[in-house]
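Shown below is the structure under consideration.
Excluded from the complex is one protein chain; the other protein chains are retained at their positions.
In order of appearance the chains are A, B and C, and numbering begins at 1 in each one.
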Amino acid sequence: MTKRKKIGILTSGGDCAGLNAVVRAVTRCAIKVYGWEVWGICKATHGLMSHPPEAIQLSVKQVDPYLTMGGTFLGTTNKGDPFAFPMIDGSFVDRSHRIIEGYHKLGLDALIGIGGDGSLAILRKLAQQGGINLVGIPKTIDNDVGVTERSIGFDTAVNIATEAIDRLHFTAASHSRVMIVEVMGRDAGHIALNAGIAGGANIILIPEIPYNLENICNYIKERQARGRDYSIAVVSEAVCTDTGELLEQGHFADCRLGGIGQYLSEKITAISDAETRVTVLGHTQRGGISSPLDRILASAFGVAAVELIAEEKYDRMVTWQERSVKSVPITEAIKDYRTVDPHGTLIKTARGLNICLGD
Amino acid sequence: MTKRKKIGILTSGGDCAGLNAVVRAVTRCAIKVYGWEVWGICKATHGLMSHPPEAIQLSVKQVDPYLTMGGTFLGTTNKGDPFAFPMIDGSFVDRSHRIIEGYHKLGLDALIGIGGDGSLAILRKLAQQGGINLVGIPKTIDNDVGVTERSIGFDTAVNIATEAIDRLHFTAASHSRVMIVEVMGRDAGHIALNAGIAGGANIILIPEIPYNLENICNYIKERQARGRDYSIAVVSEAVCTDTGELLEQGHFADCRLGGIGQYLSEKITAISDAETRVTVLGHTQRGGISSPLDRILASAFGVAAVELIAEEKYDRMVTWQERSVKSVPITEAIKDYRTVDPHGTLIKTARGLNICLGD
Amino acid sequence: MTKRKKIGILTSGGDCAGLNAVVRAVTRCAIKVYGWEVWGICKATHGLMSHPPEAIQLSVKQVDPYLTMGGTFLGTTNKGDPFAFPMIDGSFVDRSHRIIEGYHKLGLDALIGIGGDGSLAILRKLAQQGGINLVGIPKTIDNDVGVTERSIGFDTAVNIATEAIDRLHFTAASHSRVMIVEVMGRDAGHIALNAGIAGGANIILIPEIPYNLENICNYIKERQARGRDYSIAVVSEAVCTDTGELLEQGHFADCRLGGIGQYLSEKITAISDAETRVTVLGHTQRGGISSPLDRILASAFGVAAVELIAEEKYDRMVTWQERSVKSVPITEAIKDYRTVDPHGTLIKTARGLNICLGD
Partner (left out) sequence: MTKRKKIGILTSGGDCAGLNAVVRAVTRCAIKVYGWEVWGICKATHGLMSHPPEAIQLSVKQVDPYLTMGGTFLGTTNKGDPFAFPMIDGSFVDRSHRIIEGYHKLGLDALIGIGGDGSLAILRKLAQQGGINLVGIPKTIDNDVGVTERSIGFDTAVNIATEAIDRLHFTAASHSRVMIVEVMGRDAGHIALNAGIAGGANIILIPEIPYNLENICNYIKERQARGRDYSIAVVSEAVCTDTGELLEQGHFADCRLGGIGQYLSEKITAISDAETRVTVLGHTQRGGISSPLDRILASAFGVAAVELIAEEKYDRMVTWQERSVKSVPITEAIKDYRTVDPHGTLIKTARGLNICLGD
């Protein structure tokens, strides 16, 4: 069909469910259908920076058991822009040429990069600069990559957050409390909005819609007045305080403690006299067993990426659109990330369900 | 906003996950946003045939706990075309006028009907004939309603089938067996195809792709030759025997026993000498706790249906297209049901993964 | 069999999975087998303090759907010792007589109290003082009630904590991190120990075994030296800092933030240079859907409690011992709560698995 190729695959940025399923699909398709060679590159672009490059040749037998498992057995990292790589002494150096060298040293014909918009932008810059034949696959629990309707990892993250909300209803009702659930979502509120609707939350706060603390407390009081003595509030970690501050802990230290959930808990207790409790799901949202939908998406993306390479169509990212896999130029996908549309279907749905969005 | 309306809602055909979530969303939106009155009609159109009509006025408090629960608390039935309703003596009578009477007796301004393509066709015929202001919502674990990318109940069914396949891998490998999983899917192989890909099945048989028993046995033997001494086969209940027969048990008696799974088990054992075991998931696929995605879809559809009524746009069905809720004339949605496209993305994915489709 | 009785049931203290299943079992057995009347008392002893007592007569139809659901539909509270009840002005009054009055005003022949050791001690004091025919049922996610091998709610809590640990393995390994999971457990480390073993944790810290931070960091470094570049640490919320302080947030405010998990995270990062992340499961551990084992235990306890009443054996608590339900005097059960035995089977198991207990 095509000449025998040697391809590489790497996972970049924060891990999520479905990454392993992509690596499996790519490996199966490249080996079984095309008879190619597949190399898994370790720890994102770091594996290409090493001398010799840190990479392992993949077999079908080796990748098959990873279909269901979250995380990435290749390892990943979200530290260090290769164009300004942080050194121990605090300075920054350009490591991009070492990555490009690594690619060519491995003798790769093409590279499949799985990443969010940030990672894909960096990979594309490397590819343009160094003659790397790149195909991108979108992944992010935040679902904010452009063009594609779904990115890998989002469905599993929503499932885990929803399951937590489901559990909190019972204990919240038993003790007449306001339960605050802080969920992931760096720049977009998709997880909070989806899990909040699915879980029957009463209040959903996302960075795209500014909130007013008083509205929230009034909503809680109004519920109490109607005899509903408990409430569930879902808040995206990227939501700011009502004074416009993004809590450092939530954002930089990534430790998920003392973040916006805790802040709101104190504020709501102070204003409304409701008893509050906070749950911080943290990294459990990155998933254990991938959801079936994430596995299907990952499998379809993996096969499609191999086919793009077979057709030598590079500098493209695969997408899910109208129940089909398609592809677009990477530049088109990353030109802006997709936040929640304040006039879109799910915001309309939330308002139709009388969910308080804080505005 | 609009004049105060009195609307009815019914669930029709086989039950599935997400039905209750639609009823909840409709009730919340109609009452909280529009101040309307909502009546739940019992056991599909049967509730309207009764004198007086069997229906209950719904409150938000009453419907809220049903968000997560599978089935339909209104009850449903898939027995009896009202235009040719089966009598005890074996004859058929036209009961359509009684349903139409029931609608008008209840004084309804509009009716939301949740059903698959069959139910929606019947409801539309009733609506056209009797001046019923109908809005349709697509549901079916088979995902074969036209136009919409997703119908309510499908995601949950795929999850349950996938979970079963996940479990069978371990025991299949331990005993070197061929495990056959018979899944639902009356006329379309979507559940088998999706769950098979998600679950890492080796063989997937769907009614849209004719199979050859020898291909299947060769595939199993080839795997054995490569040291893979177990296989998982997922088969849609609607797949025929290799002599073209649709097994009666599978289709009419609905009892799921002695169906195509059992048939294949015997054939494969006879030809390939592999030890086989059969699992028949049956009605567990109709779901316990709805998946988050089915709840989101159900909520979005419910709110959108109420909005169509507010705008007095009738004879339409809501759809999910390109990550938004839209709507189309019911006639367009039901003109043909959507089976698996043999050249579509997921078939390509299955072939890319080297899954045996029997052809 | 016995004369017709009127019995009351209440849930007291923190909620957990299985409470509703007890209420259901008691109601079914008392009504179906004995033909008695069952009254559910609202919000623990608070329902008996009210004038008139806040209680609802229970029917089988009403309680049946609650079998699987976590929490308690009767409501509960863990605020306020009735013998020294906190008033708004900061003073304390003895409200015990009002509870006793409430019991007699309802005309109850017996009361089933579901609680942990604290609640059961208070209920027994009330019973002794006021002629209440009390039967106790042990519940607590902490599993620290004496005599009985298992209390209701523990199995579900362990399941939820284990599931979180399962999920964290994948993401920890992907990013080479130390993941710290703070689990519930006020006075006993049973949840941490059980979930830690079940989840394959590398480090388990419980209040019964004092730890040394250096041991933990050495253990982490040793793992790193052997090429295992990630670790999972499970810590009970009741574990103190290495300076012997019980963190206020963890204990009094119950907000689960800035607790021992966060403290350890900072210490471990400072000493070992490992990248850490913290997850605080909080109230999700109190459960959504009860585990089958908790439902079985709850059903067996509920039926046995009714039988004790039928035999007019009061002042006793039902227990699970040697795969049977038995009963003991309440005094015996509450004389001391059961913490983790530092020489018991599961500590031996943890040491045998080379899990670091910090000592």
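In this section, contacts are C-beta pairs under 8 Å (C-beta built on N, C-alpha and C of every residue); 3 or more make two chains touch, one makes a residue touch a chain.
What you are looking at is a predicted structure, and each value in this text was computed from that prediction instead of being measured.
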{"item": "Touch partners, limited to displayed chains, of the chain removed from view", "value": "B, C"}
{"item": "Candidates B:S176, B:N212 or B:T241 - the one touching the absent chain", "value": "B:S176"}
{"item": "Contact partner of the left-out chain, one of B:T27, B:T45 or B:T76", "value": "B:T76"}
{"item": "Among B:N194, B:Q262 or B:T349, the residue in touch with the chain that has been omitted", "value": "B:Q262"}
{"item": "Touch list for chain B against the chain that is not drawn", "value": "11, 14-15, 19, 69-73, 75-78, 160, 163-164, 166-176, 179, 254-258, 261-262, 265, 276-284, 286-288"}
{"item": "Residues of chain C in contact with the chain not shown", "value": "25, 28-29, 32-33, 64, 67-68, 149, 155, 158-159, 162, 166, 194-195, 197-200, 289, 291-293, 295-296, 299-300, 302-304, 306-307, 321-325, 344-346, 348-349, 351-354"}
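Heads up, the rule we're going with is that only the chains that are shown with their structure count from here on.
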{"item": "Topology of the chain contact graph, where touching chains are joined (line, ring, star, complete, other)", "value": "line"}
{"item": "For chain A placed onto chain B, the superposition rotation in degrees, Cα atoms, nearest 5", "value": "180"}
{"item": "Between chain A and chain B, centroid-to-centroid distance (C-alpha), Å", "value": "30"}
{"item": "Centre-of-Cα separation between chain C and chain A, whole angstrom", "value": "35"}
{"item": "Numbers and ranges of chain B residues touching at least 2 other chains", "value": "289"}
